[in-house]
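Apart from one protein chain that is not included, each protein chain of the complex appears where it belongs.
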Amino acid sequence: MSEVLDRGVTEVELKVVGTRPIRPDGTEKVTGAAMFGADFSMPGMLVGKIKRSPHAHARIVSIDTRRARAVPGVKAVVTAADFPDLASEEYEGGESASNLRDLSLNCMARAKALYDGHAVAAVAAVSAAAAAEAIDLIEIEYEVLPHVIDVEEAMAHDAPVLHAHLFTEGLETRPLSPSNIAQKNELARGDLPAGFAAADVVMEHRYTTAAVHQGYIEPHACVASFAPDGQCQVWSSSQGQFMVRTYCAKVLDLEASNIRVTPAEIGGGFGGKTTVYLEPVALALSRQAGAPVKMVMSREDVFRATGPTSGAVIEIKLGATREGEITAADVVLKYQAGAFPGSPVGAGSMTALACYDIANFRITGYDVVTNSPKVAAYRAPGAPIAAFAVESAVDEMALELGMDPIVLRERNAVKDGVKAAYGPTYRNIGYLETLEAIRDHPHYAAPLGPNQGRGVAVGFWFNVGGESTAAVHINEDGTAVVVTGNPDIGGSRASMAMMAAEVLGLPIEKVRPIVADTASIGFSMLTGGSRTTFATGMAVTQAAQKIVAELRRRAAQIWNVDPEKAEWRNGAAVCLDPAKPEIEPLSLAALAGRSARTGGPITAEVSLTAQGAGPGFGAHICDVEVDPETGHVTILRYTAAQDVGRAIHPAYVEGQIQGGVAQGIGWALNEEYVFDRLGRMENAGFLDYRVPVASDLPMIEPIIVEVANPRHPFGAKGVGEVPIVPPLAAVANAVRRAIGVRMTDLPLSPPKIRAVIDAR
Amino acid sequence: MPQLDYVSPLTAEEAVAALAAGGGLAKVLAGGTDLLVQLRFGRLAPGQIVDVKRVPGAIGIREEDGEFVIGAATPGTLIGEHEALGRAWPGVVEAATLIGSTQIQGRASMAGNLCNASPAADSVPALVAAGATCVIVGPAGRRTAAAETIAVAPGVTSLTPDEFILEIRLPRRPRRSADAYLRSIPRTEMDIAVVGVGVSLSLDEAGVVSHARVAMGAVGPTVIVADAAAGALIGTQVDEAALAALDAAARAACSPISDKRGTVEFRTRIAGVLARRAAIIAFARAGKR
Partner (left out) sequence: MKRRHVSAIVNGDPVEFLTWPGSTLLDALRDELLLTGSKEGCSSGDCGACSVIVDGRLVCSCLMLAAEAEGRRIETIEGMAEDGALHPLQRKFLEHAALQCGFCTPGLLVAAKALLEANPEPTESEARYWLAGNLCRCTGYDKVIRAVMDAAAEMRQARRL
């Protein structure tokens, strides 16, 4: 169990929030009964398969599907010709804005294949064998073009250009020729040259990271049905059923009300399932075939054709005084976007210096298209990359100044009232508290042996609010149902029930949460941005509060007293009228039992756009041991402190911290996309794309810090994304201290470490 | 995959006949942990799958006049559980039980590992260092071949299409003999070896190495039998000078490639490191007997 450090949480005594009930969907998950995307079937269902480009960059000269259509059992064949040719349009509905035309082209290539694995055609047939045969018989003539994947090579003047209509935005004068640099952005404050002039120590480094995948164990899967009357149904493993509905509607030019999307249980997303790949294609196939179509990606296709996050180059120049005041920082971020614009370099820029109160800085970000799969969100998108560089540079500065790395950070820490590097003024943040937590933890004082090193790193992520709808229904027996529209990717369903139970005064067993389809609940923005417990929780809480207000009103009516004289306590209405001391409390069940006579069904729905999400900070300590002969890094010990505002369900908060740390460790040590000279991914499987296995990791100790967010009914801040931000540098800093050399290129695989030790 | 056919013969002769009838497209199925991956990923043309697990002698471990006879399709878990085998050949057992995960161990066999002919196969350096031989069954009856003659190139074996390995034999062991196998992988489990080294040695009455064999995997297209490296150990008590000579000889014998799992320089370096470490372990084990 983690340590929970209470820093001024609200005084109300909570009965459910903060406890650790068994999750409501637990039994079905441990018995194999839970239905994930690939577990659905419909009568008459066909198997859908996608034909993918074998070239990293090529013009599609012609596609001939005649032989494919002739295969017995093939019921539909689609290409881009079966999709509307969309105009460019920005849509805000995913975790960040996306361009619908790009999304459509990514689902089905038109005119050009932009990466190895890009979908160029699709087939639906009665069996997997028939579909596979048809795929092989689709004849495509390609004109292979030179490709580019490395981000700096893609930025070069003579790089092969992916999009003839892409001109760099954010420059002072609009360029005349197209480029692979989709956007340049800049954040700046103060006087950079003066800041560096005031520094006693100035250091400049260059850091590089490779593209890494979210690595969810469940491949993308959906079943789609396009009926002859135009009514569409989709069951899909995704992070947002409304997002799926919107994208399918836009990509196929359908009306939203004609598409009903039911979220399946989702086997991991981490941002990678905040977009669509299969659903519009499955619908198009179903429309042509007149039957439902099931599509499930292979693991290879998941790697080749779904978005990893960016590989990047980061250049950072840092200046500080001998006393440890950081006076200036100049950061340049160059992020791969994959085949279409939209890397998370914007968020990387905004978060890079978010933990530091620096008067003079400039952060420049480049969004660069490359012949690799279109990047998708990955847990705090953009932030871990920037933090790797900043936290490594700060660590190097600490070594140069002879200063403890926590002290250096405390000296430059943001606190309440400080204007964040990305704009807003911080309020109710718990950053210093997380530094204090790791400083005072026994881990920090534990002795180290030979070839061992300890690294410290911090991280930040803003948490978004956004639109959420929740409904609470009281059943005739006094039990309750909580309905939301957010897929549960980390235990949020339990937290929704807990918040409702707390407000209603019911035990958790009497509150059943469900995640509804798009026709059964009002709009909700997808599950991402660490927003569900915050924003949907807020909607749930408000809906429950409305119910309580209604219950009080009905009780007062029954008792014939003023409504203010009916109070809600411990799940019952209590009469406070001194003139009527004989009145017994009325339980929720009692009130529900007479609902028909007191005003009808007891139900409430709240839609809101949640404001006031509280950003999260984390501080981590990592101990490693390096085998100097083999270059192997062992993670010996890991402690992660994080300000979560209020831990609604502490076990799930701990789980988010541990899971994010594990992903960060994999990113630091072994994960990377490897491309061959033809631009094809060489390691598109779990054998050679190396995520951490159970024996690679020690226990991961979370320290929950609670500095309440006053704008959430229970003080919660988002939790899920901060944990992945510090580990890259925490591991790299530990290795630095173990071997005495700064590693600037991720992943820190054994050959690289061995080479650096040899050169030492 | 409707073209494929599956048969599960009950005798060695039936198995040979099935393989012969396959016209070059028949494949032996033991544990299936390589074969099914190749089928799934389209790396094999469809044909006959001949499951040899029900052929008498294909699964099981027995001792015969001091030799160990291991059925070719014996899964790693059985190998790992066999106490006598583990005492006599700890290195071979280590190597066999390092292949993949526990689930892979439930099925994967040493013969399958050998015949898959991957340069990085874990069991091969240990088998070769041990002087293992394979009993091969074909149309002309049985023949025996040394383990290091099986793989001739990555993915290619010296077996004809109508032959299969029925058993692997480990020779009778002199007293004061032991072996060890080590491999280098990026994680702690689950990875294909970047380098694998098997060392087997015997000591004389004075505790001096009288016989040694060093075999290295993943540093050449097939396993490398490093005679000079073995020579560096013979006549010594595996002191620092011997280890340094061993290290250098092991490195000199390597001819690795650079690929997504490791570079030439790294593999060469590590071959030396692992040869040292394996020799130390084998020597310590032998000394205790």
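Descriptive notes on the structure:
When the chains are written out, they are named A and B in that same order, and each has its own residue count from 1.
FYI, a contact is a pair of C-beta atoms (placed from the backbone, for glycine too) under 8 Å apart; a residue touches a chain by one contact, two chains touch by 3 or more.
Keep in mind that this is a model prediction, so the values were computed, not measured.
From the options A:Gly466, A:Gly659, A:Gly718 or A:Pro747, the residue with contact to the chain not on display is A:Gly659. In the complete complex, the residue from A:Gly491, A:Gly631, A:Pro713 or A:Pro726 that touches the missing chain is A:Gly491. Touch with the chain omitted from the figure is made, among A:Tyr115, A:Tyr216, A:Trp235 or A:Tyr673, by A:Tyr216. Residue-level contact of chain A with the missing chain is found at 20, 22-23, 25-27, 29-36, 38-39, 129, 214-219, 265-270, 296, 298-299, 489-491, 651-652, 654-656, 658-663, 685-687, 691-697, 699-700.
Taking the whole complex into account, chain B touches the unshown chain at residues 1-6, 8, 29, 31-33, 36-37, 39-41, 46, 49, 51, 53, 75, 77, 100-104, 106-107, 188-190.
As a working rule, only the chains that are shown with their structure count from here on.
Between the Cα centres of chain A and chain B there is a gap of 44 Å.
Across the complex, chain A meets chain B through its residues 129, 300, 629-632, 634, 669-670, 674, 682-683, 687-688, 690, 692-693, 695-696, 749-751, 754-755, 758.
Interface residues of chain B, counted against chain A in their complex, comprise 1-2, 41, 184, 186-192, 194, 260-263, 265-266, 269-270, 273.
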